[in-house]
Each structure stands twice: as structure tokens, then as C-alpha cells.
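The complex appears here without one of its protein chains, the remainder shown in place.
And then subunit A:
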Amino acid sequence: MIMPLLRRLGQTVFVLFGISALVFTVFFATPGADPTARIAGRNAAPQTMEKVRKEYGFDRPLPVQYAIMMKKLFITRDLASYANRGELVVPEIMRAAPVTLSLVTGAAIIWVVLSIAMGVIAAAFKDSWIDRGLMILGLVGISIPVFWLGQVVNLITQNRYHDTWLFSWVPGLGYVPFSQSPSGWFLALVIPWCVLAVMFVGIYSRILRADLVAIMGEDFIRTARAKGLSPTRVLLRHGLRTALITFVSLFGMDFAQLVGGGALLTEVVFGLPGVGRLTYQALNSLDLPLIMATVMYSAVFVVLANALVDAAYLFLDPRVRDVG
């Protein structure tokens, strides 16, 4: 029990080190990214430049700078932004995290429910017009860029038709914390949830359908039918249950990368102050501490999700349980 956990921890540390070192070196190798000039301001006097360089430790060798930054990020947690002086990045991320989590969780519920329904129905009516219709719908969902869809939805609900009865309930862009007003939270997020879910519904329902169709040709499905089970039971208890193994592992990874900041476009379009938008701002202002913090945050989630997916695998697939 201890060994696998330790191994996982070792992997996590290794992955985090790799990514942070990469981000760090790429940053300092980027032309025009010299933080001294940015912090000191335009046309700063050489003395000021020198002073800033000393204060921030930019005169020290890169490995030392890297070590200091990691220490400030993970141990003392007082890493400050270069762009907004004195702004600590760790609390900034902690403030953004619940927004992203709210957005992604809601969208995930929508896309899981819808894609399972669509995938199962399409597989049950394989090759009929229902199947074709649903799969074309899925393809449309995949092809629509999320930022475009978000903008169009905003245009309609915030602008053109905001005063009609249909959309008058839509609140202005932005986020309302759940603790402040649960209904406000829901209203502010329901449109972003749907917009973010559209593409995933498309992808997941198509994958699930393909998986189910393949599984329905397996020997054990023939056995289940020979047992005298109803077609619904064969499809759900035997087919869907087996197909869920792939579905869940995919879901784990997608969910994690979204929580880690992958919902950036949706957050920017809907003005939600989440981790994705923070990443976007950090990249815009080339603010290394904030970039580093958001990237690390995202990496932690991906690694964590990997572990959870593995655990879910053990739960869902008895064949994996006995290996190793």
C-alpha cells in the first residue's frame, strides 16, 4: 500500500519539476521577457534598473533564481507578482479556483448526462435516422469553437434579445459566489456551463456510441442475449457498463485539464475570474510568477486526476485489479 503511494508521489514531484524547469527556462529564453525592464518601467534610469535587479535577485545565476522561486511558491507561499507589485500569486489562485471548479463541475454534469443519453440512444438505434441525426449533432458540437459560440450566445442573451421575456433573466457577465447567493451563482453559470459542455457532449457521445457498437458485437453480449435478458438490460447492464471503463478514463483527464485552467476561453468570454482567465492575464503581461503558479496548479490537477483515473479503473475493471 505504501510503495505505490510513494511511487506516485515521486512521479508527481518529477513531473512538477520537469514542467516548472521548462516554463522557467522558456521564459528567460523568450526575447523581450526581461522582467527587470518591465518592473522598472519604461526608460528607467540605469541605477533603478540595477536596484530592481538586485532586489528581485535577477543578477544571480538562473538555477539559484529557480530554487528561490520554487521555495517562495511551495514553501513560504509568498511569491509576488512582477506585474502588480506586492500582489501574492498563491492567494490569487486560491480565489480563482472555486470559480473554475464551479464552471467545470456544472459543465461536466451536463456533458456526462447528455453524452451518455445520446451515445446509448444512438447505439440502440444503430444505422437509423435517429443514430445519424444524433451523431451529426455531435459533430456540429465538436466543430463549433467555444469562444465563437460563447460570443454569439452573449450577443443574443446580453444584447440583442436581452429585453425579451426569453432572456430577461440572464444576469450580466461575471461571477456570483455560491456563498453569497446560490440562485445568483446558478443563473450566472448556467449559460457558461452549457456552452462549455457542447464540445464535450459531441466528443463523448460519439466515442461512447462507437464503443458500444463495438462491444455489442462481443461474445459476452451474445451470451447475455441467449440468457433471455431484455435488449435494454443487455445494452445497459452489459454493454454500457463495459463501455464506461474507457469513458471514465477519458473523463478524468478532460475534467482535470479543465479544472487546471483549460476552460480559459470560456472564462475569458464570460468574464469569469477563474484560473483560466488568470493564466490568460499572466500570459498577456508576461508575469512569470503568475504563469509559474497557474502552470503548477494545472499540473498538480492533471497528476491528481491521473491517480484518480487509475483508482477508478481498479474499481471499474476487475481485470486490472489483479495485475501488479
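As a working rule, contacts are C-beta pairs under 8 Å (C-beta built on N, C-alpha and C of every residue); 3 or more make two chains touch, one makes a residue touch a chain; residues count from 1.
Quick note on the criterion: contacts and distances are computed from a predicted model.
Choosing from "SWIM zinc finger protein", "Cytochrome c biogenesis protein ResB", "ABC transporter ATP-binding protein" or "Assimilatory nitrite reductase (NAD(P)H) large subunit", the protein name stored in UniProt for the chain missing from the display reads "ABC transporter ATP-binding protein". One of A:T30, A:S181 or A:T223 touches the chain omitted from the figure, and that residue is A:T223. Looking at A:S20, A:T242, A:T266 or A:T279, the residue that reaches the missing chain in the full complex is A:T242. On the side of subunit A, touch with the chain left out of the figure occurs at residues 127, 218-220, 222-230, 233, 237-238, 241-242, 245, 316-319, 322.
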